[in-house]
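Down below is the structure, laid out as structure tokens.
Removed: one protein chain of the complex. Kept in place: all other protein chains.
The block that comes next holds chain A.
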Amino acid sequence: MSETFLGMPSFPAFPVAARAAVQDGTLRGNLRHATHTIRAKRAKAVAELPDWAELREAGRRIKDHTLRHLDRYLVQVEEAVTAAGGTVHWAADATEANRIVAGLVRATGESEVVKVKSMATQEIGLNEALEAEGIRAYETDLAELIVQLGRDRPSHILVPAIHRNRGEIRDVFRSEMGRWGRAAPDGLTDEPADLAEAARLHLREKFLRARVGVSGANFVVAETGTLVVVESEGNGRMCLTLPETLISVVGIEKIVPTWRDLEVFLQTLPRSSTAERMNPYTSMWTGTTDAETADGPREFHLVLLDNGRTDTLADEVGRQALRCIRCSACLNVCPVYERAGGHAYGSVYPGPIGAILSPQLRGTASAVDASLPYASSLCGACYEVCPVAIDIPEVLVHLRERVAEGGRATREGSTVVLRPARGHAVERAAMRAARWALTRPAALRTGQRIAGRARRLQPRSLPGPGRAWSASRDLPAVPAEPFRDWWRRIYGAGGTAAARPGPGGDTGKDTR
């Protein structure tokens, strides 16, 4: 079977890609400006709700409960959507999902589709798959348009063109819009309002003639079969209501059990993602409407996508990543993302959530996926802001263990035993040595004394295989005297700290 595909070919390991990214002054400036702008606004929007903690907990519990009974809720979604006039398709992987969508588009006789921004369709590389079938997919979200016109890659979940500043966007519009349709107006400035107007004019033509729309969904309500798309610009409404046929590709983790559950996420998602009390537009639809109402598409298809999600679900620690509602707050607070940018993560899911999602959806076989669990300082800011309380640091550590130690995992529905990854032999050897030494006090003491006496010979970086580790880290300084020797000298064997000088009062000692 094919490898689970997340929309991109093979990428270099995170440290390699990040090293190049941090040298790019423009990129760092753009990212710093954008992430700091949204951080402060988000904090304010969240602080407005005195019950934020309770909403966050409810969101976590709703998602956890749904995941724990996902088989039941999937069947319920299928029944409800079918009863409301929709057609449900099941796609085990990206290839199958793309084949289903291409077939549905071909059946309409159309050769172009308009698209609402959707992570699931990016994940499966739908645009490229449709192109291969002679179907042109037009991205209609402003940031997606910028990425598509610039033949670029998305670098952020919410704002895929976050790595571009207004001047760069103007240049892309000026040079590329004409190739795809209506050209940019003469004298286009880099004012955001002018750029938005240029996008409005460019896409208007495509919306008005579109016969097929393709979307994802933020939520699917199991009890009613209702799909929910949350957006800002109105491009979503255009794609969801004007075409005759609508195809929605939705990950199986997007389900919530009841209509009422939306009351939690419609409060937490907008505030956490764009820092708004409510996003400008939210569309909710249930199947199709009857001939008399005639509101929106006459044909509706829901494609339920697995593509590695059930493998993720099989991991009791890692499955919490499937709670994600794609708000991107974790990207915006992450010190690593802010400096490295989204492209270094080698996936449509960048940032902290990407570092735990991609290696679970795709497995840890590739260089980039094996490196992603390490693309973090474990500072925990991502967990703090997560509106569904995903403990990202916990999953990162769990995945590091899987990469370094190997062990059981689920791939495409089957249990496999992973071998320890190459390149972690030194780490494993160091851990084994530490375990040996830390369980033998006498050996540890001797080793520490020798290291203390030889500390002037300490190198600035490690030699041989340890060089990779010390390339991005300072080696900790070795003290002249081990702590336990110091304690014994000051307090004597079995002594207590009462009325004794602390280390600060112990003058003349070189603590370097």
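Remarks
Quick note on the criterion: a residue touches a chain if its C-beta (ideal position, glycine included) is under 8 Å from a C-beta of that chain, and two chains touch if they have at least 3 such contacts; residues count from 1.
Heads up, the rule we're going with is that contacts and distances are computed from a predicted model.
The unshown chain of the complex is recorded in UniProt as "LUD domain-containing protein", chosen from "Aliphatic sulfonates transport permease protein SsuC", "LUD domain-containing protein", "Nitrite/sulfite reductase" or "AMP-binding protein". Among A:Ala21, A:Ala199 or A:Ala421, only A:Ala199 touches the chain that is left out of the view. When you scan A:Phe207, A:Tyr345 or A:Tyr374 for touch with the missing chain, the hit is A:Phe207.
Here the missing chain is touched by one residue of A:Arg19, A:His69 or A:His398, and it is A:His69. Set against the missing chain, the residues A:Gln267, A:Gln320, A:Ser371 or A:Gln448 yield one that touches it, A:Gln267.
Within the whole complex, the absent chain has one touching residue among A:Ile252, A:Ala375, A:Ala389 or A:Val403, and that is A:Ile252. Within chain A, the residues in touch with the undisplayed chain are 30, 33-35, 37-38, 48-51, 54-55, 57-58, 61-62, 64-65, 68-71, 74-75, 78, 84, 90-92, 96, 140-143, 146, 158-159, 161-162, 165-166, 169, 192-193, 195-197, 199-200, 203-204, 207-209, 221, 224, 226, 232-235, 237-238, 241-242, 252, 257-264, 266-267, 270, 274, 276-286, 289, 293-296, 304, 306, 310-311, 313-314, 316, 319, 410, 413.
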